[in-house]
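With one protein chain held back, the other chains of the complex are shown just where they sit.
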Amino acid sequence: MSSYFAEIPPVRFEGPESKNPLAFRWYDKDRVVLGRRMEDHLRFAVCYWHNFVWPGNDPFGGATFERPWFQGGDPLAMAKHKAREAFDFFSRLGVPYYCFHDRDVAPEGATPRESLALFQAMTDELAAQQARTGVKLLWGTANLFSHRRFMSGAASNPDPEIFAMAATQVKAAMDATLALGGENYVLWGGREGYETLLNTDVGREMDQLGRFLNMVVDYKHRIGFKGTILIEPKPREPSRHQYDFDVATVYGFLMRYGLESEVKVNIEANHATLSGHSFEHEIAMAQALGIFGSIDMNRGDPLLGWDTDQFPNNIADTAIAMYHILQGGGFTTGGLNFDAKVRRQSIDAADLFHAHIGGMDVSARALLIAERMIQDGAMKAELDTRYAGWGSELGMGILGGTLKLEDLSARVLTQNRDVAPVSGRQEFLENLANRYC
Amino acid sequence: MSSYFAEIPPVRFEGPESKNPLAFRWYDKDRVVLGRRMEDHLRFAVCYWHNFVWPGNDPFGGATFERPWFQGGDPLAMAKHKAREAFDFFSRLGVPYYCFHDRDVAPEGATPRESLALFQAMTDELAAQQARTGVKLLWGTANLFSHRRFMSGAASNPDPEIFAMAATQVKAAMDATLALGGENYVLWGGREGYETLLNTDVGREMDQLGRFLNMVVDYKHRIGFKGTILIEPKPREPSRHQYDFDVATVYGFLMRYGLESEVKVNIEANHATLSGHSFEHEIAMAQALGIFGSIDMNRGDPLLGWDTDQFPNNIADTAIAMYHILQGGGFTTGGLNFDAKVRRQSIDAADLFHAHIGGMDVSARALLIAERMIQDGAMKAELDTRYAGWGSELGMGILGGTLKLEDLSARVLTQNRDVAPVSGRQEFLENLANRYC
Amino acid sequence: MSSYFAEIPPVRFEGPESKNPLAFRWYDKDRVVLGRRMEDHLRFAVCYWHNFVWPGNDPFGGATFERPWFQGGDPLAMAKHKAREAFDFFSRLGVPYYCFHDRDVAPEGATPRESLALFQAMTDELAAQQARTGVKLLWGTANLFSHRRFMSGAASNPDPEIFAMAATQVKAAMDATLALGGENYVLWGGREGYETLLNTDVGREMDQLGRFLNMVVDYKHRIGFKGTILIEPKPREPSRHQYDFDVATVYGFLMRYGLESEVKVNIEANHATLSGHSFEHEIAMAQALGIFGSIDMNRGDPLLGWDTDQFPNNIADTAIAMYHILQGGGFTTGGLNFDAKVRRQSIDAADLFHAHIGGMDVSARALLIAERMIQDGAMKAELDTRYAGWGSELGMGILGGTLKLEDLSARVLTQNRDVAPVSGRQEFLENLANRYC
Partner (left out) sequence: MSSYFAEIPPVRFEGPESKNPLAFRWYDKDRVVLGRRMEDHLRFAVCYWHNFVWPGNDPFGGATFERPWFQGGDPLAMAKHKAREAFDFFSRLGVPYYCFHDRDVAPEGATPRESLALFQAMTDELAAQQARTGVKLLWGTANLFSHRRFMSGAASNPDPEIFAMAATQVKAAMDATLALGGENYVLWGGREGYETLLNTDVGREMDQLGRFLNMVVDYKHRIGFKGTILIEPKPREPSRHQYDFDVATVYGFLMRYGLESEVKVNIEANHATLSGHSFEHEIAMAQALGIFGSIDMNRGDPLLGWDTDQFPNNIADTAIAMYHILQGGGFTTGGLNFDAKVRRQSIDAADLFHAHIGGMDVSARALLIAERMIQDGAMKAELDTRYAGWGSELGMGILGGTLKLEDLSARVLTQNRDVAPVSGRQEFLENLANRYC
């Protein structure tokens, strides 16, 4: 049956000294890190779309990948072929989770009913594959950006009939996610934005989006879905501006529509840098605002202005992100998805393995570095010392609200002396962080 | 007495055909536009800092400007000299408003009390100059970013004693703004951000900022200040990240700290582009969120990664911003400040006039273009047509909350047909907008 | 026969007051500007690829355009259908030139010989269409970036067999360009770059490219092609780095391979801004270096990091570019191509007209503004004054090479006084430039 990956043996942990490029050097799933198995910390997921749907095209060129399931024929049969190969890949790689869009796994039909039927058939197939392999669903989502009907938005479309089309897909995708035991449901709005303000009313469109998201949350509760609803921020691309620009923007949006305790964020490293932030900034901001959910651990190239969705490969950068995740308590329903694609020149079956092995090993190595940072405690101690003054009577009085502006002014004028600044010690701290790498 | 600008005659309106570089070609303050005098629409303000304080230095070079009030001597005497020249400039230019930071107008003293006394002395001087010239105060603000004590933040400082120092300055600046009849009070937090997360706790610092802003609002009400409290968003520079990143971020911040009905935004064109948005985006977003207040009409260079604070000179870009301002109802307490500086090579007294005349003329010409856009109505009509479907039963049912996700799904599956997209007509609309230029 | 554009009447000049969106308001082809007809100045060309080949897809979505020639069927028949529609469009628009890639006009065959035969058949068809309509070929080019065989480069490929494939296409495209009376031949190297230095030897690849370009120039002379060979610089996208990064980089490349008097540049506005330069910078730089050839007058969005290829719509920006073109002597064999595409939401046939009419009108209006700038002469006079000192004995001695470093030092130490700087008058000049708009 499934044969595309037949030549790749299951990937095993062989330790840092291994020279086998198809083995893990760092990801040792049963190794206990800070009291939890590596696998349970990292909760790795492989994405369906980049690995099994994307043909290797880019804005200037066509397909480069010649996968057997792209050869044409009956769409449903091809979808099943693809699903078998996908789960074969997940199994050989040894990853516990996957993620998908509705249109990744099932073809669009000629009518809404046909599309639904095809998707439901494939949901059954996915259930069977999950049962066969033990691979689980981290999150499901609906593709509301590829079809031309969504070219001007899905929930933010000027036409409410298209809003309804989007609602139809999301309902089905939520039903499937529930049926498949998915642990989260994600919304990403690649078309929920605009190309020009000349044809766009942003206030109206945000209200549409707010209404849509409320419908989703309402439906979640009524069907008894216990997972987390997640929004994945991205500033732009494909549109000129997207309403889920970054974590802080999503937070304001959730507050505006009364959803801040219902919805969290799925933060992608590449989207973070495209919005002018570091990945760890977006993680720290989401934790501070109480909306941290899950991550897409795929980097971009800060010198490029689009989403390259590359596998993580920088050890120190990944370690600092992992440190922030752990400091905030780690994942609950969330996990570490690779919304990453091999380069379009990486056309071999083995390249899919190299990419994921590299990403998983860098993440595992980052986890071990973060463990050392936490166990040593020096980084946190430096931070605590720096803010220690806020535990004083003055600090508590300010934050507690007992002191007014004029009270502080009176105090300063009474003391009548300047306050000396203290070194921020950035270089010392950078050296300290490198010590754990 | 005041002589630096003595050779520049008062600037008059001479009409588009004038070749006099020291005359207005478009700014005709008494011309009525959409029922309001140009002067009352535009509410122009000149900033004190770039024009009278900045010596022309940049990160790679020292002062280039040789103003008489930089010559040294008794600081208070020099501050008074500077104030006289500034008001002479405002008068000759014929601008109704100015804006200042506390430290622009008065020198820092050796102690907090001395600083306060110097500032109060200069407040009296400004009052006298206002009375002499009729020039009014659009807004006051406190400089919480230049002194080394604020190097790690003012309200967001790790040391609450520095928070208190900042509070002292803000109280005094609010008092002065009230005394001088200022119509708004602005906060810009150039140091309210971070250089590295290694020494920063963003959640804690945002709470400090939220508390500070609540103190300011509380004080405003208690002293009976009727103007608007404004935050000026800027994504970064001088810091790596500032908490008032953009309009959407500020909105979320205000919601978090219960201030969304108390505080509005002062939007700067240059800060908009530095945050990855167009100026009109930030205006439209603030209007949609109900927090539009005032603007700093100074552009950046989108190819440069720092704040160049240049005078507006692109007619079409300025017109579209003005159109959005007018569509949202125009200014109330806000106005149009030029937080702009002449290039450091523009060392002559006349250059300050050329710069402001150009900025005012471009803004006035933009106002006239926006008037034509509004009177013609075609741009708005296109937008209304595009969203017309939301007035249908379906649209109202969605937005009104009577329809659930599954109701929409049922409807789509019953209709069982696709919905055709409609052209976004962007190029048609761009041509239409150019028609008014 | 050809019917897609049947409802659009030929586009006529109706003057600035016209409200007909399908008329020119500024492009009056026979109007004489600085002694030359507008049509002869502007030498407008429409590109084949964006208008007739691109289906409206983007990295996140599929086709949005439903053109009749995309309906499927015999590829050669569809190519002929497309060609008829394209020339019908050119005629109705009233544009004198078009541009194409080999693969735009003819399908790829199953073998190199079949591809060549298809291309030659379509060359005949294009010749017939040119004869029928009077539309001429501004430039031809070969698509060496879309097919998967070129995924790692064409001339810069690690495999010389692919270099040979590229040479085969370029030879055929040059032959066709000659046969069709094309006035230039363009090379753009979307894959002549790299994704990672880990698999790339840049020195070796530049030598390959240098050799390829020398072959092209050699072939040009031997076949008697009298047009200009042009390179179109672009910094990146689709690759991470392209060897034709910008005008200055191309100049160094031409010098290195002895081609600086044989090859010129086709400058695209969007590629200019992606490389961190303004469009007028790239024009001025090419003129200064003696390699200015032709332009692609399509802008990008400076806030976006990819090639949006939008029609020009900013009057002032276009005017300053046109001013530089005219100051440098205008076009010889080059012209003004729109390598521009309608937005993928602009799905109607009429949108193709709106886009080009807007682009042509803005360019024509820019030409009229540039005419005023030149006739008035004040801008040039300011520049001449600024550099007047270089006509002095000192200036001539420096540039003429008679003065040595120590001569200048001796002179300065003898004079023993500082030299005062002079205002750069940037704001005055910006106001002056706006005066002609």
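In this document, chain identifiers A, B and C correspond to the written order of the chains, with residue numbering beginning at 1 in each.
Keep this in mind: contacts are C-beta pairs under 8 Å (C-beta built on N, C-alpha and C of every residue); 3 or more make two chains touch, one makes a residue touch a chain.
Since the model is a prediction, treat every value here as computed from it, not as a measurement.
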Of C:Pro158, C:Pro302 or C:Gly330, the one touching the omitted chain in the full complex: C:Pro158
Touching residue (missing chain; options B:Gly35, B:Gly62, B:Gly329 or B:Gly400): B:Gly62
Which residue of B:Met151, B:Val263 or B:Ile315 touches the chain not shown here: B:Met151
Contact residue for the chain not shown (choose from C:Asp102, C:Glu195, C:Glu232 or C:Asp361): C:Glu195
From C:Val32, C:Ala77 or C:Ala288, residue that would touch the chain that is not displayed: C:Ala288
Chain not shown, touching residues in chain B: 56, 58-64, 145-148, 150-152, 190-191, 195-196, 236-238, 240, 274, 301, 303-307, 343-345, 347
Interface with the unshown chain - residue positions in chain C: 111-113, 116, 148-152, 158-165, 167-168, 170-172, 195-204, 206-208, 211, 214-216, 218-219, 235-236, 241, 245-246, 248-249, 251-253, 255-256, 275-278, 280-281, 284-285, 287-289, 320, 324, 379, 382-383, 386-387, 389-390, 392, 394-395, 398-399, 401, 403-406, 408-409, 411-413, 415-422, 424-426, 429-430, 432-433
Interface with the undisplayed chain - residues on chain A: 19, 21, 25, 64, 273, 276-278, 302-303, 311, 313-317, 342-343, 345-348, 350-351, 354-355, 357-358, 361-362, 421, 423-428, 430-435, 437
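The working rule: only the chains that are shown with their structure count from here on.
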Type of chain B:chain C copy interface by residue overlap (half), same or different: same
Distance between the centres, which are taken as Cα means, of chain C and chain B, whole angstrom: 39
Chain A and chain B, separation of their C-alpha mean positions in angstrom: 36
Where chain C touches two or more other chains, by residue: 64, 303, 343, 345, 347
